[in-house]
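In what follows, a structure is listed as structure tokens, so that the remarks can point back to it.
All protein chains but one are shown in place.
Chain naming follows the written order as A and B, and within any one chain the residues start at number 1.
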Amino acid sequence: MSTISTSARADRRKARLWRALMLSVALLYVAVLLLAPLGGIIYYALKEGLGEVGHTFRQSDVRHAFYLTAIIMVVTVIVTTFFGIIVALVLARDRFVGKRLVSALVDLPLAVSPVIVGLMAVLLFGRGGWFEPFFAARGIQVIFALPSMILVTIFISIPFVIREVVPVLQELGMEEEQAAWTLGASRLQTFRRVTLPNIRWGLLYGIALSAARSIGEVGAVLIVSGSLQGQTETATLYILRAFDQYQEQQAYIVALTLASFSIVMLIGIETLKRRASREAG
Amino acid sequence: MAGSIQVRGLTKSFGSFRAVDDVTFEAAEGTITALLGPSGSGKSTVLRMIAGLEQPDAGSVWVAGEELTEASVQDRRLGFVFQHYALFRHMTVRKNVAFGLSVRRVDKGTQRERVDELLELVGLAPFGDRYPDQLSGGQRQRVALARALAPRPQVLLLDEPFGALDARVRQELRAWLDHLHRELGVTSLFVTHDQEEALELANEIVVMNHGRVEQVGPADAIYNQPATPFVAAFVGASNVLRGTVWERHVHFGHSIVAGAHEIPDGAEAIAYIRPHDIEITGEAGSTSFPVAVERRTDMGWMSKLHLRLEDGQPLVAQLPNEEIVGVEAGQRLFANLRNPKVFAADRADDESATVPGAIVAPAETETQTEAQV
Partner (left out) sequence: MLQSGFGNGLGNLQDALNSFGAQNAIKLTLMMAFLTAIINGVFGTLLAYIFVRVPFPGRDLLSTVVDLPFAVPTLVAGVMLVALYGPHSTVGGWLERHGIHIIFAPLGILLALLFVTLPLVVRSVQPVLIELDTAEEEAARVLGAGGLTTFRKVVFPALRPAITAGALLAFARSLGEFGAIVFVSGNIPNKTLTAPVLITQLLNPTTFGAVAGPGEAAAVSSLLFLFSFVLVLITERVSSHSLQRASEL
């Protein structure tokens, strides 16, 4: 009898050791890989004191860069949300030929290098491109101007809303919507009052991811914008240039600002989601 | 407010699978009708086509004399209750019940009154501000019913409404639905695989199998005069005996049973006998035949007798104890069969004539996880 109990205890101790080992390895990995660099930038950005931070924000090119980034983000979020919901509904609910292909296409922007996206845009809208005559005739400047920057950012940010919403839709099923129809609700009414509230959190999280991605985009925007200082320079492009011109301090500060914004946004949504599920539970 | 439901020649296939095949029946105004059948019989699909949630390949749907086949779900003004309730999880009970009214822009005051009225009717008045996940299964289904009835639909459709509930709650709600129907008089059509439920609740039963209608009629007709072997086997417990027909009797071994009217001599036939339609006597008579008593199981006021015929086919009788005093295992007695339903063997498919002699039990063994068609 005693041998059985000691072996059980030994087993448990072994299990506990394993767990401790796994935990410490994992924590160490995360600390070195993720937290240390974060700590590093916080330290170096604020090293020169808040006065330097204020000075950076007063610079006109910094402000313009933030302004541009904000515009791109807003437009991107609006378009990807609208388009994303529609595509998500179709993907989650309908059966059609080529569905797998569409699903793969939706994931494509995630796998393709943003640099390639930028190149494609240049080839399409730049001199000699397929779409160039159309826009040139209307006097709209696409490449090396805001429109193309917005376009590539939209392309790159599309998957986020869709990928967050589709699984939620799949899990919900269609019964509530069908019930709403039998009660006389039109498709639009049903969407507004039944579908939307049900996908609320997934949607918001997807929007936050989309927004975070759009403010962080650098590769595609670099190619497409021509990087004209003060005109087509986003916050990320500013950071690139600032580093090149040995204005590292400013670069750190702007970088930290961008990161903080996204982090706060995502944490905010996470907390709201957790609180919401606690209420409903 | 109630209307009749008419369905003519409804047909629907999913790919190469024919789920519903030329189904026609009528549910009269104010009645409660059951669509009864096993999983895969197409009954849910028929219901959903009436509601507009599926489109038929052929056939038409008529409610209160008006053809609805092309109408959208929203325009049909039918109440629908789902097996898994489909309550709007982000709305309170009150908001759920009020939904059909608020969608039609009924004013808030009237909405509130109607919701109160219905919550009272389903016995959930104090639960108005709860959310669906705070309610039990039975309560949720009652909310679903209140919600479906709020906009005063002409007809009420229920898709296995009690399928997701456990046995006791199912009984309660069954009695309660009966009561509700008597009070409101809304024409109701419900789908079920539970024949007990159908027999208890419905004025008319439509028995379906493999997408086709087997029989339509009131409960006692279905039970006592089954039109097809499937109905005989599916509804109510039955003994299944196989034999050959000779001069309008079915012969199995030395035993015979009357009733093989239209079956030609020499053909194989199957007789379905209810366990209580068996009489045990001590002496041979003109119609009785010898049986051996293999086992007796006492079940309170009645007993189950496991008998065996001379040709080896088993027979199970369920009789009140007073009719079988002194009957014990090991005895050789005689059995008389009352009211056998006889069909030509080729009419019965495998399921209706499974293990010869086995009691084909009613389909209460179907679990609620089986897919509905």
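As a convention for this text, contacts are C-beta pairs under 8 Å (C-beta built on N, C-alpha and C of every residue); 3 or more make two chains touch, one makes a residue touch a chain.
As the structure is a prediction and not an experimental result, all values here were calculated from the model.
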Checklist entry - What are the shown chains in contact with the chain that isn't displayed? => result A
Next on the checklist: From the list A:Ile86, A:Leu196 or A:Ile263, pick the residue that touches the absent chain.
Outcome noted: A:Ile263
Checklist entry - Which listed residue, A:Ile86, A:Val115 or A:Leu196, touches the chain dropped from view? => result A:Val115
Next on the checklist: Even though one chain is hidden, which residues of chain A still touch it in the full complex?
Outcome noted: 14-15, 18-19, 22-23, 25-27, 29-30, 33-41, 43-45, 100, 103-104, 107-108, 110-116, 118-120, 122-124, 129-130, 209, 212, 215-219, 222-223, 236, 239-240, 243, 251-252, 255-256, 258-259, 262-263, 265-267, 270
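Basically, only the chains that are shown with their structure count from here on.
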Checklist entry - Where the centres are mean C-alpha positions, what is the separation of chain A from chain B, in Å? => result 54
Checklist entry - Okay, in this complex, where on chain B does chain A touch? => result 51-53, 72-74, 76-80, 82, 84, 86-90, 99-100, 103-104, 131, 133, 144, 147-148, 151
Checklist entry - If you look only at chain A, which of its residues touch chain B in the complex? => result 175-176, 178-186, 189, 193-194, 197-198, 280-281
